[in-house]
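The other protein chains are all here in position, but one chain of the complex has been omitted.
A, B and C are the chain letters, set down in written order, and residue numbers restart from 1 in every chain.
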Amino acid sequence: MPARPTRPTTRAARAETRGETRPQEPRPPEQHRSEDDPRIMLDRDVGADLYEPIPPYPTRTEREGEFYTRGDGEMFINIGPHHPATHGVLRLVLKLSGEQIVDVDPVLGYLHRGVEKICENSDYYHVIDQVDPLEYVSSLFQEWAAVLSFEKLMDVEVPRRAEYIRVLSGELLRVASHTLYMGFLALDLGGLTPILYSFIERDEIVEMLAALTGARMLFNYFRIGGVNGDLNHEFMSRLGDWMSRAARQTEANAGLLNENEIFVRRARGVGVLDRATALRFGVTGGNLRAAGVPFDIRRAHPYSIYPELDFNVPTRLEGDSLARYLIRVDEVRESIKIIDQCLHNMPDGPVMAKLPRLLRPRPGRAWGACEGPRGMLGVYTISDGSDQPFRFRIHDPSFLNLETVPTLLPGNLLADTMTIVASLDPVLGGIDK
Amino acid sequence: MSFIPGLGIAKGMALTLRRFFAPKATIQYPETKPDIAVRFRGRLQLLYDEFGNLKCETCFQCAQACPVECIDMGGHDTKGRFYTHWGPAETYGERREESALRRSGRPVPDQAFTHFGPIDLVAVEEILEARDYDPGNMLPILEEVQAAYGYLPIAAIKHISHVTGASYALVYGTATYYSHLSFERQARTVAVCRCTSCLLAGSGRIANAIGEGLGTKLGGGPAGGVALEQLPTHTPGAASPLVTLDGKPQADVTETSAAAWSRSLAGKSVA
Amino acid sequence: MDRTLKRRLEARLGTQIQGPIRQRHDQTEIRIQPGDVPDVLRTLHDSVDFRFEILADLAGVDTGESMQVVYHLWSETSPDWLRIIVDGISREDPRCPSATFLWTGAEWLEREAYDMFGIVFEGNRDLRRIFMPPDYTSFPLRKDFLLPDDAARSPGEGVRHVERPYAPAVVADDPAAGVRRAPAS
Partner (left out) sequence: MTLAARTWGRMSLTARLTAILLPLAVLLAVGTVVGIVFILPPTMDFLGANMPLVRFVVAVVGILVLTIPTAFVLIYMELKVIARMNLRVGPNRIGPWGAAMSLFHGFKVLSKEDFAPTGADLTVFTLAPVVTFLASVMTLLVIPFAPGIFGQDLNIGVLYFFAMGGLAVLGLLMAGWASFNKYSLLGGLRSAAQIVSYEIPLTISVVGVVLLAGTMSMNGIVLSQSGSALDWFAFKQPLAVLIFFIAATAEANRTPFDMTEADSEIVAGFATEYSGMRFGFFFFAEYVNVFIISALLVTLFFGGWTAPINWPWPYNLNWLDAAGIGILWIPIALVALVVATDILGAAIWLIGGREWSAPSAFGLGLLIAGAGVTAAVGLACFIAFDWVQGIFWFFAKTYVFVFTFVWMRGTLPRVRVDQLMGFAWKWLLPASLLNLFVTAAAIIILNQPVIPR
């Protein structure tokens, strides 16, 4: 049979061919609709004057009950999901007394696309494509985590040149992501100009990566066992003239905010995340290093060629929003240093390991983690021998970074929600998966 | 940071004033186009070779591999006889549901087509039932469908692809790979039995004679609308040199009359 | 493949570990019973020679026959990731002790595991749905999850959990309209 072995049908189809068909229940005539559920109070019967975001069903857990009981002089207010300052579709229900925040309940799920379910029904090449839109601001790192996990599953050895290209493009994207972070932090505090400067800077880097990978945002560039395409002249020339003025440009852009008294007074001492709470929350990345724990996967659990590169992990002790901002500024400098080293000792050789077209890894489990701009991106793959992963678990750092918001916000003012949430830099694509 | 309270703000203001006079980053789009990278994959475009004809033979591999199934393609086969189509579910209704359902792990519902020349799919359904919908034995399924309909209708291929869940490209690939499977309606098939008893009775010579008459040879492709094939099994109880026309045994065909009979057959049948 | 870690684990937690300690590339995997999750995690977190302070990930897994909860931990004492698989959780009534007493960050991870698999974590004070709408009654990542047109109704929905399924008033004359029980698969 010369035809390529058939792409295995879905699990349900195979079950059906083996005759274990499930009895097809007749579709129930009446659908359970939540409107006709007697227990749910709907707007039309509640009357238009009550616009409280109190959920119309009985409270389900102790925390929800404690949050949605309103004291005297307290008011509920929704920040999001359609709100200028949320990074994507995040809804924060704030309980305010006057301008003081009493309590916060983040509501997620507005951007939930069921990526893990889709990945369980697509083969190993599609999975890399599915994980791109998760942390869309820096999608190469999500691919990197997935590819690390698959390579451990299939015991694939990646050629050194591919590792160098991965580190080079990854660090470039880290610089672009941090530049965007600074722009959004300034935008949330009211500055109109920094966001434009960061977009100009980011656009330059993204055009460069488009020359290398072919895409500006969802790259789909890493493969299991290497990368999609080798370096080309257009990428190297653009990288060359960007490197010549990279350091000076990022300094000038950051300088607009670093010493600005208004920005410093609004960010210093706001949303202090000390070392113990950060560890308890499992926060990773810049927010943890701002609390004094030098935990960076590139050093703590070295992968790829990071052990050979020399760069230091910027750490601060205050743990407030300003520290988190300054950590990102230092990390941009470190990344530029890493890119420089990558360019200097870039080995030559193949960029892709030899792999069969149809990947059927051995049944087993593998956990791969890499250091994204917002923290540790982890992927836990379970394979059952077929060419579709049996379970594809994605761990996103912003999920835990955002979880610290209900502990950081109470006690601050309404204006500080923007500072704290922006300094934690959540990306809702990765949180809602 | 600094001691003088207003210094940081002043430095920021100075920077924006400098940038006020700096060259701008905006590209006036319609007038000046940005230079897009050579390797930019944002454009899905068909490539032409230097002679101007298309570097694509509708093998559907790209449409099959596309994770979001956004490639919509269709084309005539090399002999220009029929038009096949593979489209994204949204524009061509026949696959709207099962691309989502297949991704969510549900069985693929069967769906008849209308715009491919309606055929009744009962026969295909029975064949698939017999082969328990396993795309593994695709070739026997296709042969039985060809036997049942005389040729392989596109709607049948689409139906097989749906029911077994195999991708359309695979079914189409198998169907076009084998010469004895043909997408074209054949008017007549002449089958000559070549079992030992018939060979002894001279069916070899009859086959050659019919071959010259029709202009094809045994097992070759259909010529002039009539195909000459070998009868797989000798139907019990039939006369020894067994020749069947569309499955019906022809008693009068003997070595002498074979050439004339076949020429008359070729003349009558549809060109 | 941190051999010393394997020896230390066997020495300290020998009794609670089920089956062999598997090690491959840079991961060490141990399997334990749902019952002794609290003290295994407590020893790994607090004891001086382990110091697994950072909870890398908490994931729910549905293996078709049973449910599992998988913890990934990191500590500077060992170059390996430690993976703790809590196996043997029944699929009809999945219960597992919560890890929020050590890491408050596990609260949302457990909420997600509950939302996707229906695993009830005792001790988590805020176990409600995190991604799915509140009136969604089934668990999408379970293996027997059927995606009917109205995704709120599926066989997985009959699983007993802290959230009472709002059985809408069964219309007297049309019993079929009631909540569909999961077929005894």
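FYI, a contact is a pair of C-beta atoms (placed from the backbone, for glycine too) under 8 Å apart; a residue touches a chain by one contact, two chains touch by 3 or more.
Source: prediction; values computed, not measured.
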* Using the contact definition given at the top, list the shown chains touched by the missing chain. => A, B
* Taking the full complex into account, find the residue in A:150, A:263, A:303 or A:367 that is in contact with the omitted chain. => A:263
* Structure fact -> Considering the complete complex, of A:116, A:132, A:163 or A:188, the missing chain is touched by A:188
* Chain not shown: contacting residue from A:54, A:200 or A:247 -> A:200
* Interface with the unshown chain - residue positions in subunit B -> 9, 12-13, 15-17, 19-20, 22, 24-26, 28
* Structure fact -> Touching the unshown chain, subunit A contributes residues 48-49, 51, 75, 77, 83-85, 99, 186-193, 196-197, 200, 256-257, 260, 262-263, 265-266, 413-418
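Just so it is clear, only the chains that are shown with their structure count from here on.
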* To do: Please work out the Cα centroid separation of subunit A and subunit C, and write it as a whole number of Å.
  => 23
* To do: Compute the distance, rounded to whole Å, between the mean C-alpha positions of subunit A and subunit B.
  => 42
* Euclidean distance of C-alpha centroids - subunit B vs subunit C, Å -> 46
* Which subunit C residues sit where two or more other chains touch them? -> none
* To do: Can you tell me which residues of subunit A touch two or more of the remaining chains?
  => 117
* **Parts of subunit A lying in touch with subunit B, wherever the complex brings them together** => 1-4, 6-7, 9-13, 16-17, 19, 21, 117-118, 120-122, 125-126, 129-130, 193, 197, 200, 207, 210-216, 229, 232, 234-235, 252, 255-262, 264
* To do: Would you tell me which residues of subunit B are touching subunit A in their complex?
  => 1-2, 5-9, 11-12, 15-16, 19, 25, 36-42, 64-65, 67, 102-108, 132-136, 138-139, 164-167, 170, 173-174, 177
* Residues of subunit A touching subunit C in their complex? -> 22-23, 25-32, 34, 36-40, 55, 57, 60-64, 108-109, 112, 114, 116-117, 152, 155, 277, 279-284, 295, 300-301, 364-367, 369, 376, 378, 380, 382, 390-391, 393, 395, 399-400, 403, 407, 432-433
